[in-house]
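Sharing a structure below in structure tokens format, with a few things to ask.
The complex appears here without one of its protein chains, the remainder shown in place.
Letters A, B and C mark the chains as written, and numbering starts fresh at 1 in each.
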Amino acid sequence: MIFIADPITFITTWLNSVLTGWGIPAIWVQFIMFILGAGLLALGAMIFTIGLIWLERKLGGRVQDRLGPNRVGPWGIFQTIADMLKIFTKELITPVGADKFLYNLAPLLAMAAVLGLWAVIPLSPTVFGTNINVGVLYLIGIGSIGELGIIMAGLSSNNKYALLGGFRAVASLLSYEVPMAITLLIPVMLAGSMGLNDIASAQKVAFIFQAPVAALVFFIAAIAENGRAPFDLMEADSEIVAGFNIEYSGLKFGMYYVADFLHAFTSAMIFATLFLGGWNGPGAEQYPALGFLYLLIKTALVYLLTVTIRFTVPRLRIDQMMAFAWKYLTPLALASLLVTAVVDKAAPAGQGLLRVALLIGANIVLFLIADRLVTLYRKQHEKARKVVSDDRPVPVAIRSTVVEEPEVNS
Amino acid sequence: MLQEWLYLAIFLAISLFIPAAAIGAAALLSPKKPSTLKNSIYECGIETVGPARIQFKAQYYLYAILFLIFDVETVFLFPFAVAYNQLLFFAVIEVILFVFVLAGGLAYAWRRGALEWS
Amino acid sequence: MTTMQLIFLITAAVTIFAGVMMVSVRKLLHAALWLILVFFGVAVIFGLLEASFLVIIQIVLYIGAIAILIVFAIMLTQNAIDDTYQTSRRWLVTAVVAVIALAGILLALFTWPQGQALTSTLAGGQQDIAAIGLALLDPEGYLIPFEIASILLLAALIGGIYVGIEHKGEEK
Partner (left out) sequence: MIPLYWFLVLSAILFCIGLYAVITRRNTIAILMGIELMLNAANINLIAFWRYLYAGSNLDGVIFALIVFAAAAAEVAVGLGLILSAYRSKETIVANDLDTLKG
């Protein structure tokens, strides 16, 4: 095996032979390899986050026409490291009346719920934690452990705002988990397996071209699951001060912070794996390292999109957010599931391109119908709103008279 | 099969252990100077009024019910999705029936106003 | 003793301990959290039985949905009952009844002739989920339970919302 083509497998095989050469029984060799692989992957993901936080802050600054971090090192690249050193040496405060065990367990669960996702994501054709046959459901299950962490944080902090924020966060996470789980069915259906590596390798044509509506719904639901703008109700600073993590300080708060950034990137990676073909690309089968590069490029594109959305779109109200999940995304996800199932079954077998064209057509029709229905619904409700607001004084912008500047000859 | 689960268990244990170790290290490094004021509950600067146990709206519960039922539905559909390529068109009709029955539930919740955040 | 047996024993001990804590702890909220640990232990037991689909369902449904629903309900009704008022005074009698029931079950179990002889080697493969899907949608298989489950869920949804929603105008 050539080192350049597939470095990780090369190292694994080498290490395996070395350990077996030492006379360690095969089961223990595998156990050691598991621990090494899992530890390195999890540690790598966490260290990766340091760069990620800098990147996001810098990008956010640029999107909002600011400079972003620019003091520590060139382009402020060491800003996060300075922040990290600071947060490491901050005092860890436990509020009075807090439930100590749960209070300390909650940030660990929040972090584990994000790191745990990395166990099933295929990084390249040969490098993945495990291609378990319930991989997609595992993603949902890990998400529910994160919800558990949020509930624990809210309950144990002995603080009204934490409790309120925690319950709000969990209610919105639950609501957006429904359309997300339904859209997860579609890649599973098209690939015929729940293993994420199977799904990635089944995408000779990326699934976003076969189920664009589902991809859109999943993308929106994933942003909401991350608790990012415009769905950052759970951290709404001006309403519930900071949500469930308000009583945390020092590195315990840092864990929530890191988990937040890492979750955004991980979601982008999952989206890239499920809908953009993951490591698929020309030559990825022969040179698995190339596959990793493809995955990174696709992930970076999705991530860039989420960051741009985060820094441009204002926050929704909580009723709008819930209505959007239940009245729009869930029916749309169900319809998309049924349309995909019917069209894919009805399409003539063996004709790849025609099938894809039919699926795209059906999805476009579906989206147009949904759009039309939303317009109708909104019109109906605008009428109702007008009746209510008739008696209120409506602020009218007074048009100031524009003083025309005298033309200057140039 | 157990190998995969063993790997997942190890991975989850490690991903719990790494933050725990980091927080432990921070606890050693950081100063410890607790004071009554510092450890008190934060409430926008004023003193805390009343216990932290507050009454919640039933709205949260309605969303949780809807979530639970749709979660069960999705779980029932996952085996269908995996077996999709081996199924005939008749099976798709069965699934449409299944989904429509539950979509009826969603429509009921909508009409009753259970989806409105009041 | 093999590794599998060791894993089983540890999981069983933790699960039973969590169950005992669940029934004996005073605060209802803590009881709910112990219940979550029981659910987790049962998930591991399913894993030992090579039913990977059920492991993940146990986590997604029980921990992710049912436990959260229970916590919500506890928070919604927390003013109704104070923590000291949890168990009835007949707990000792009930404990005796429960132990007698357990002894009865165990006696029946150990006198069952083939019971102790049944062991099974592990197949080693992953559970075939497509087979579950095929069986569920097979008209000669489990199609009727599958469709009835949807009606059951619909009934639960409508019932839950009907009783859970605050009826306007009926407020006292």
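Just so we're on the same page, contacts are C-beta pairs under 8 Å (C-beta built on N, C-alpha and C of every residue); 3 or more make two chains touch, one makes a residue touch a chain.
These figures come from a predicted structure and were not determined experimentally.
**Q** Give the labels of the shown chains that the missing chain contacts, considering the complete complex.
**A** For the complete complex, the undisplayed chain touches B, C.
**Q** Which listed residue, B:I23, B:I41, B:V75 or B:L106, touches the chain dropped from view?
**A** The one listed residue touching the chain not shown is B:V75.
**Q** Under the stated touch rule, tell me which residues of chain C contact the chain that is not displayed.
**A** The missing chain touches chain C at positions 2, 4-5, 8, 12, 15-16, 19-20, 22-23, 28, 31-32, 35, 38-39, 42, 45-46, 48-51, 53-54, 57, 61-62, 65-66, 69-70, 73-74, 76-77, 80-81, 85-88, 90-91, 94-95, 97-99, 101-102, 105-106, 109-110, 115-116, 118-123, 131-132, 135-136, 142, 145, 149, 152-153, 155-157, 159-164, 166.
**Q** Can you list, in ascending order, the chain B residues touching the missing chain?
**A** 58, 61, 65, 68-69, 71-72, 75-76
One rule holds in what follows: only the chains that are shown with their structure count from here on.
**Q** Please output the residue numbers of chain A that touch at least 2 other chains, ranges allowed.
**A** Residues 132-133, 137-138, 163, 167, 174, 192, 194.
**Q** Touching at least two other chains at once: which residues of chain C meet that condition?
**A** 52-53, 55, 57, 60, 64-65, 68, 72, 75, 126-127, 129-130
**Q** Quick check: in the complex, which residue numbers of chain A touch chain B?
**A** Listed in rising order, the residues of chain A that touch chain B are 30-31, 34-35, 37-39, 41-43, 46, 87-97, 104, 107-109, 111-112, 115-116, 118-119, 129-133, 136-138, 157-164, 167, 171, 174-175, 177-178, 181-182, 184-186, 188-190, 192-194, 241, 246-247, 250-252, 254-255, 318-319, 322-323, 326-327, 330-331, 334, 337-338, 341-342, 344-346.
**Q** Going by the contact rule at the top, pick out the chain B residues touching chain A in the complex.
**A** Interface residues on the chain B side: 3-8, 10-12, 14-16, 18-20, 22-23, 25-27, 29-34, 38-44, 48, 52-54, 56, 59-60, 63-64, 66-67, 70-71, 74-75, 77-78, 80-87, 89, 92, 95-96, 99, 103, 106, 109-110, 115-117.
**Q** In their complex, what parts of chain B are in touch with chain C?
**A** 1-2, 4-5, 53, 55-56, 58, 60-62, 64-69, 71-73, 75-76, 78-84, 86-87, 90-91, 94-95, 97-98, 101-102, 104-105, 108-109, 112-114
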